[in-house]
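One protein chain omitted, others in place.
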Amino acid sequence: MFNYLLRRIYLLSITAFILTLLAFTIEHWTVHTQIDDNTFSHYFSYLNSIIKGDFGVSIIDNQPIFNTGLVAFSSTLELCFFAFIIAIIIGMPLGIFAGLDRNNGVDYTIMTIALIGLALPVFWVAIIFTILPHALGITLPIDGNISPIYEIPVVTGLLLIDSLLVTERYQLDAFLNHLTHLILPSTVLALFLTSEIIRLTRHAITMVMKSNYIKAAHTKGLTRWQIVYRHVLKNALPPIIHQIRLQLSTIISFAMAIEIVFSYQGAGMWLFASIHQGDYLVLSAALLIISGFILISSIIIDFILVLISPSKRKSLYADQ
Amino acid sequence: MLINNEFNEQKIQSPLRYIWLIFKSKNIAVVAMWAIITLLMVTLFTPYIMPYSPTLQHPDMLLLPPYWAEGANPAHLLGTDDLGRDTLSRLLKGIQLTLAGALSITLVISMLGLLIGATAALTQGVKASIMHHLLDALLTIPTILTALILIVLFGMSYENSLLAISLSLLPQFIRGIYISIENELNKQHIIALRLDGARNLRLLRFGIFPNILEPLVTLLTRIFTMAILEITTLGFLGFGANANEIELGALISKSLELVYLSPYLVLFPGVAIFLIIIVFNVFAEGVRHAIIEGEE
Amino acid sequence: MRFLPLYISLLLLTACYQTESTLTDSLIYCADKSPTSLNPQISHDIASLDATTHQLYNRLVKIELISKRFVADIATHWVINEDKTRYTFFLRKDINFHHTDYFTPSRPLNADDVIFSFKRMLSKKHPFHFVNGEADNYRYNHPFSSLVQDIIKIDDHTITFLLNKPDATLLANLAAHYGVIHSQEYALQLLKTGHPEKIDYFPIGTGPYQFKQKNKQIIRYQAHKFPWQAPVTINNLIFDITPNSTKRYAKLLSGECDIITNPASSQIKQISKNKSVLLSSQPTGNISLLSFNTKSSPFDKKEVRHALSEAINLDTILDAVFFETAVATNNLLPKHSWAYNPRTKKTTFSPQQSMTKLKVINFDFNKNIRIIAPIKNSIFNPNFYKTAELIQSNWADIGIKSEIILLRESELHNTLLTGDYDIYLTGSSPYIKDPDNLFRPLLSCNANSFEGNSSQWCDETMQNLLDATLLETNFIQRVKNYYQLQEMIQAQRIYLPIAHLLRFDVFNKNISGLLVDPLTGIDFQAVRKVLPINKVKAH
Partner (left out) sequence: MALLDIRNLSIDIITAQGKIRVIDKANLNIIDGSIHGLVGESGSGKSLIAKAILGLHNENWIVTADRMFLGNIDLSKLSSRARRKIMGTEIAIIFQNPRSYLDPSKKIFDQIREVLPKKSHHKRFFSKVVPKLRASEQQIIKELLHKVGVQNDQAVVQSYPYELSEGICQKVMIAMAIANNPRLLIADEPTTSMEAVTQAQIFRLLYKLNQLHNMTILLLSNNFGSISNLSDYISLIYCGQIVESGSYKQIVNSPMHPYTQAMIKTIIEFDDGVDHKGQLYTLPGSIPPANQLPIGCRLGPRCPKAQRTCVSNPEAVNYKGHIIRCHFPQLDDKKDANTPHNK
């Protein structure tokens, strides 16, 4: 176990090193343009400053870029989190249904839904959602993270928590207001995520259903749902989680596009606004923040996978 | 005495023919195939089938609705925009730009990706390891961020956005190809081929390539889908095409202001994107199934 | 699957939740632009005025919107001497400045504050004259600066304006947006701490609302803690800056905005049909223009200018770009102005006639006309590019080639100063209701192209007429002069006026008491918000 940990951290540090190189190159290119003999020492001073969390200061509002970026990105994470919950609640059962009864009506219906969900361009769906107040009279908020009525001081950076910290002033109103602002963007993102999860779940379930131990379970006289509950789910989960891990960056990508349509103050909006105002320093900061997050979370997911799936534990011993 | 090879030679069809046979039996996939052919024709012959020039203004016919709605003019099947330009023509032009862009991206990526992926899978040592780590790092960057970075570095234009999207999708494809080749390499028949003294190229051509068709189709579909989505997203955000190039995403963003007055202008390009992706996915799914069934 | 109903019911539940519009002590005003500063003395764009003039500050006198008469504000009354060169104002004694976390006033408003505020604009020696404005005094370039000779303090609550010459427009100037009164005490405190620039960004005034917080998207005001006027019912006034017009309207409908300004011109028809919102429209002095660069050939010939104007179909532009947010015009002055010359003719759209005229004067049809326009749309024009496209296609119909060049602000500045353009799409917005304020920047030889004279026009007779009219005290003569000036402009066709713009604000039905002055900005003083009827039932 310890060896495995070391090995992962070793791999992580190499990837992180490449990322800092990329970020440095980008910053150099966008800001200084000249690459001279001192590039090497420049890089080390750059590395030194980013380790201290100093990414420079925005030319727009003179705020430290790193802080702004972190707060923005944590909003994106909130969005992704909610979308994930919705997607798992809807997508998992549908995927299981489709995977169990392959190639019949239920399967085709569910897979058609999944295909539609994948083929709809998210920013377009987001636009359609923003005209809902006009078309259907739904009064769900379509802009921003929270109503400007509420003044929320930044404490943790996560608005969900920060809005709970001001309960003595607004009771739960601020928190609820933030939640309602999350509904439409996360629903749009969930549309894509759900279809992705349906596909992954269906694929994983089919794979498991084909395996011999499920046949054996049939011969044990277990009912269908007993089999699904006792044998299929636990074995299907690791590949699903693994695939989702690989798609983290795609999901964040889509979340950023959605944010821009809904003016949701997340990483996407932050980048978009900054680039439009010519503040290119944010690019390398965003690269390091987002990729760093994906890197670390993928390692955490790897660990969880090893913990929940015994057959993967083999790799603990097998690998070097 | 009967001849030994009596059965074996009975019309064993070539794998491609067999796949085609199975594919033909899937009605939806065949419909999708015809739709794709139509789309490709539209892309190739856009200038000839457009009823009007996409920039031609009809000042006396502003914001006409499509032909089924009240107050429509049959001369403009899908109506006109706020400058009296024909929506159908603009839509066709947009489909041409977007589809051509996505197809060329897919083509470039598949060639480069196959080359790099195969090289990475078949070589060991430092080269492969550098490759591996670089891919690992690139894969953690969200595609839209990569595209934004590249556009900022190279400047905004349609060609640059295509370049940016290609570069942002390439790592995914390489990784996919790499994994499928790696999986295949561990199989017995490759070892057998190796023992026969096959060189890498022969290994690829006869041992690996025929067996990774299915993941290849899946990967290509995914790349194509993502390419369409990203071209339109960048166009929508205003980073892609410039003012004169009407790509589907840019078409949406330009009509956004008119969404209350003439929602069709926003709806049509979105539906067009949706249909392109659906059609290609259904087709690919058909091909994939045919390949799987053919292998069984 | 079994979670699906749960999710749907959750969605429905939240759909019934109370939107922001149910909080009657908070009001969200969705503006299209961020104010450049919070001081109308230095920022004259309408976004800044909306955010400041009526909200944060008071003036000595103000114009009542309906009767158009001057009424008292900070001054209780005023006395004018016989030859109209001395204006004496008597101030109220109970006016408090804002109490905020960055400033606590120790005394109520007195004559020092008034003199401080006006001297900042008038005297170059004033310590705040150049604050936040670098070296140029272009921002104070309004008639007021040449009008007043001195301001004298009679006692703590009495001041006198001494004028250079007799002038009746002083009251109009004092009632204009830049006549606001700042706190001298606050300014001195800022000087002491070494941050004089804060005066325009962390403002202290006497208005019904006081500044609380501002960032890129949001400005927060709260009610004046010790108001001297009738207290306002809105406790939290929030400016939510939403540049996208489609989204502004959507936010109004979804209850995220109570009032929105400048709805997209294309939405006006839709909005007027919507029964849940009210639309208020006000004529403004703003005009959308096309200016010919008269220094560049062949636009130095008035025949060319006339012919090219006749080839442009202004009605289509009005329909396609402005929809119903503007009125057609052929005059720089709006119809409601007292100097408006009713005899100005409309330019008729006739491409044939234009073509024949051009052929007669041997116009070079191979010339590529460069149309420049700002890349960002402004109050002058909801869509510069679309307008340019329409003009381009009109001209293409008679065989004239043109290219559209969209420029960023800095590039635009340079191009205007170098004069490297043929046609410029722009507009003009006068600060005050005096015609001179409109004509001078557009026509005066002293105004450079960036200040407004984008035609690079300089004509001695016209300049003399302008100067003479400004000093003219006889009202009839002034009117006559301006009539003459308008006829000259028409004959020369220096500018092609495209449309006179209206100002629109849309608000929910539960809002009342909103006043909009197109010149000085929106006024939230009397605004009240009641619970919507369906929400009242629910309570």
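Brief remarks on what is shown
Going by the order they are written in, the chains are A, B and C; count residues from 1 in each one.
FYI, a residue touches a chain if its C-beta (ideal position, glycine included) is under 8 Å from a C-beta of that chain, and two chains touch if they have at least 3 such contacts.
The structure displayed is predicted, hence computed values, not measured ones.
Among A:Ile26, A:Leu115 or A:Ala217, only A:Ala217 touches the chain left out of the display. Although one chain is hidden here, its contacts on chain A can still be listed: residues 102-104, 211-213, 215-223, 230-231, 234-235, 309-311, 314.
Quick note on the criterion: only the chains that are shown with their structure count from here on.
Chain A and chain B have Cα centroids lying 24 Å from one another. Rounded to a whole number, the gap between the C-alpha centres of chain A and chain C is 45 angstrom.
Taking each chain's centre as the average of its CA atoms, chain B and chain C sit 50 Å apart. Counting only residues that touch two or more partner chains, chain C has 244, 246, 249.
Residue numbers of chain B whose C-beta contacts span two or more other chains: 256, 259-260.
Partner chain A is touched in their complex by these residues of chain C: 1-4, 6-7, 11, 14-15, 17, 19-20, 23, 26, 28, 213, 215-218, 220, 236, 238, 240, 242, 244, 246-247, 249-251, 253-256. Partner chain B is touched in their complex by these residues of chain C: 244-246, 249, 264, 266-267, 269-270, 313, 316, 319-321, 383, 385-386, 389-390, 393-394, 406. Those residues of chain B that touch chain A in the complex are listed here as 133-134, 136-137, 139-145, 148-149, 152-153, 225-226, 228-229, 232-233, 236-237, 249, 252, 256, 259-260, 263, 266, 269-270, 273-274, 277-278, 281-282, 285.
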